[in-house]
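Below is a structure I'd like to ask you about.
Complex shown without one protein chain; remaining protein chains in place.
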Amino acid sequence: MIIVLKKNATEKQIKHVVERLKELGLKSMISRGIERAIIGAIGDEDILRSQPLGVFPGVEKVMAVMAPYKLVSREFKNENTVVSVSGVEIGSDKLVVMAGPCSVENYDMLFKIAKSVKASGANMLRGGAFKPRTSPYAFQGLGEEGLKYLQQAGKATGLPVVTEVMDIRDIGIVERYADMIQIGARNMQNFNLLKEVGLSRKPVLLKRGMMSTIKEWLMSAEYILANGNFNVVLCERGIRTFEDATRFTMDISAIPVVKRLSHLPIIADPSHATGKWGLVTPVARAAIAGGCDGLMIEVHTNPEHAFSDGEQSMLPIKFKAMMKELKPVARAVGRTI
Amino acid sequence: MIIVLKKNATEKQIKHVVERLKELGLKSMISRGIERAIIGAIGDEDILRSQPLGVFPGVEKVMAVMAPYKLVSREFKNENTVVSVSGVEIGSDKLVVMAGPCSVENYDMLFKIAKSVKASGANMLRGGAFKPRTSPYAFQGLGEEGLKYLQQAGKATGLPVVTEVMDIRDIGIVERYADMIQIGARNMQNFNLLKEVGLSRKPVLLKRGMMSTIKEWLMSAEYILANGNFNVVLCERGIRTFEDATRFTMDISAIPVVKRLSHLPIIADPSHATGKWGLVTPVARAAIAGGCDGLMIEVHTNPEHAFSDGEQSMLPIKFKAMMKELKPVARAVGRTI
Amino acid sequence: MIIVLKKNATEKQIKHVVERLKELGLKSMISRGIERAIIGAIGDEDILRSQPLGVFPGVEKVMAVMAPYKLVSREFKNENTVVSVSGVEIGSDKLVVMAGPCSVENYDMLFKIAKSVKASGANMLRGGAFKPRTSPYAFQGLGEEGLKYLQQAGKATGLPVVTEVMDIRDIGIVERYADMIQIGARNMQNFNLLKEVGLSRKPVLLKRGMMSTIKEWLMSAEYILANGNFNVVLCERGIRTFEDATRFTMDISAIPVVKRLSHLPIIADPSHATGKWGLVTPVARAAIAGGCDGLMIEVHTNPEHAFSDGEQSMLPIKFKAMMKELKPVARAVGRTI
Partner (left out) sequence: MIIVLKKNATEKQIKHVVERLKELGLKSMISRGIERAIIGAIGDEDILRSQPLGVFPGVEKVMAVMAPYKLVSREFKNENTVVSVSGVEIGSDKLVVMAGPCSVENYDMLFKIAKSVKASGANMLRGGAFKPRTSPYAFQGLGEEGLKYLQQAGKATGLPVVTEVMDIRDIGIVERYADMIQIGARNMQNFNLLKEVGLSRKPVLLKRGMMSTIKEWLMSAEYILANGNFNVVLCERGIRTFEDATRFTMDISAIPVVKRLSHLPIIADPSHATGKWGLVTPVARAAIAGGCDGLMIEVHTNPEHAFSDGEQSMLPIKFKAMMKELKPVARAVGRTI
């Protein structure tokens, strides 16, 4: 931690800071420049992280030197983590595609979609049984019934299932029916939920909050790892910006940035990022070329009648065409799909 | 709902949309312009809100005509709502100031702060027992012990207490000890939590999400009202922008915008919005001049040793000076403090 | 400048950085922490500012210690600057209100507006002769004819005139007719234009770019001062965010932040910030309570027929009512209006 002092900081003020650092078990190294002094705090930076040194008299600002995350970092573990979801490996050379409807609406529809995405090369089945909806009047999901359908459709097609949990009270049943637990963007900083899935033995898909920096996202993953669950896959799904031509703005650079900072696998969700099915294919191609480990794609047999997110759902025939287009792109970056 | 068709939309495509609207119980009014046709859907817009009309062939875009919220709107209830929190009225001519430490750290400190803010004119006591922290390694709050201290300090000083709940499982104990339940910014779209506090009989303070539009914020309030709890107070606490001179950007216009759209009271939190105690007073003055119904302010007797948010906490003596400065501003806009 | 080294930086890499610093005339102070070393560069930080130390092998990141601006800073000049515009002082206890139409449309309309805002207490006349318009097909302003009308209306009413210049080639004629030159938000980083108005003897009103940080804004002001013109007034006019209930988001905290960092006066433009005349009064009140030195307000006698920005223009009668409302707010913060 670097403590920059004000131009007119007194010796007494400098001493006061140094003493506080000493109290906390850190050494100080004072560097007196022409215009102002700077104190370098030597020792465990984590001790200082929540210390409000910025309010000490004479202090102008405090700058952290190190990243606040540990277990998720490349410094902690240098090799890429490969997360296994009921036999499907995420983070290896083979890209993983999770496809399915936004919401589970009924068994027949789900099975039909599952069969078709499997045939086109998908590796996992996605579908929402609990839906976070902006409006209290919108369809909120089928709940446990939806989970059952997911499990059945997954078994029938041989696709492991990923589904969102929004409520700590539902973790138990989600664990029972699903192969992977999804934490949605709106719950990325629901810290109690993170702690609980950290105690689960199921792998977790952690979506980035639409308002969250990469650093905060990694800190949320840290919550899960710190509670014992190292099987975490990150999912970039677009951030909120001023641009309104798309629903969110896919932060494509987040993929290589995360790859440098963390050993965790990262996938991309072009359906939510763009909000328009017609943009899903080019953005999916870009995400693969950018280095992601897989994709999450919304597919619906009848988008015109979808209960939610119809505008961003691909028809199975479009999904099939996309999967074909993605193959050479994956190959171009040394991966398969 | 207005459905704008593509330039080259066919009669068959127009008919297909009209038939779908009919199926849903709405009438259509087709307006053929020089370049393209437009369909006005006449009837209950809410039926259409989650219909993916944008994916129908020939459709270019769909534009909503009405706001999606109902119970929180001025159209539903024109007069200002006044929320009573154990005798303190929020939304009347008298502004309400909630003050206290970020986190409850121990009883003595809390009592000392409570006594001092009361003496300076605060009307309610704030303090966190459950703390949403970006880092799993940071202080997470005293939990129920903190709630007890809050209740004791509140009783000892005659100040009703507001405190955050982050977990559905904690609603029961928070209801037991506190006078008002706070939903924090990171949980503004934790819809299950919203539903549960909607079932509570305690008044709710709903903070705006740092990346939430005013519309989404009002929809989150709608969740609480739709579940039966009409005692909701909104709190503007800054949104996330590119500017990094302050922790967040206080959206001052949100105050008059909310006042026009909704009957609910709205307060402002300049401590979180700015992240720097030295900016709290001018921004608090601005919020009052902008028309808010009260303030939430962080105060700490020893910010240098605060467990959290020390940089934005005011010393009691600064708080006292601010309260004095706020009086003429309140008077200038026809309020008292 | 603080240079943070990578965990595994070698002694050779550290030496390489130190030698480069020496070449540039700076001393190094190396602080070896438990996990990594840090180099403090002692000497003139400006020399380092554009040095790409971040690409040196072994370097993780480089952190600036000091602000990059000089002449605009409180460290350079501690007392508030008061800018005089043909007798009207900006930055004193008396707030300055610049009012008038968005565009100058014809003389009669302009004179009528000028007379009415003067009667309501405005101190300066604003009006655009050169209009930056998003569309090439929109009204682009009357040019020199508009400037003449401005000068005439200003003289007839005794109000100094402020008007925007968009093109270096127009500075000469704008200087001839106007009392103060406005640099619009879209030109805040048109550095050649800044240099040229820096060479002018006319006071300059520098609007903040809609996506510019406060630091960048002050650097743009620095361009003007560095070229010899110290008569600069800043104008906060809203930044671009994700919120779309208002045209821009008034960054109210920018007012006290600028006041701390700089000696230059700062005014606020609630008309552009909100984009809706109905929000101008509460946001104007907030800006005054937040500590600004004046306001810029759009007024039009017939907003329904305004050539531009009709939606944010106040009728003279509304402007008059607002001026009355602002008086007690100004008084509450020790100012007059």
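Note that the chains take the letters A, B and C in the order they are written out, and that residue 1 is the start of every chain.
Rule of thumb we're sticking to: a contact is a pair of C-beta atoms (placed from the backbone, for glycine too) under 8 Å apart; a residue touches a chain by one contact, two chains touch by 3 or more.
If you're wondering where the values come from, they're calculated on a predicted model, not measured in any experiment.
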| item | value |
| --- | --- |
| Residue, one of C:K77, C:K112, C:K148 or C:R186, that touches the chain absent here | C:R186 |
| Touch residues of chain C, complete complex, unshown partner | 20, 46, 49-52, 54-56, 68, 132-139, 166-169, 186-187, 189-192, 195, 209-212, 216, 219, 222-223, 226-227, 240, 277, 303-304, 306-311, 313 |
| Chain not shown, touching residues in chain B | 2, 4, 7, 29, 31-36, 38, 40, 42-44, 63, 65-66, 75, 240-242, 244 |
| For chain A, the residues touching the chain missing from this view | 211, 213-215, 239, 241-246, 249-257, 260, 273-274, 278-279, 282-283, 285-291, 328-329, 331-333 |
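Just so it is clear, only the chains that are shown with their structure count from here on.
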| item | value |
| --- | --- |
| Averaged-CA centre spacing for the pair chain C and chain A, given as whole angstrom | 38 |
| Gap in Å, rounded to a whole number, between the CA centres of chain B and chain A | 26 |
| Chain B residues counted as touching two or more neighbouring chains | 211 |
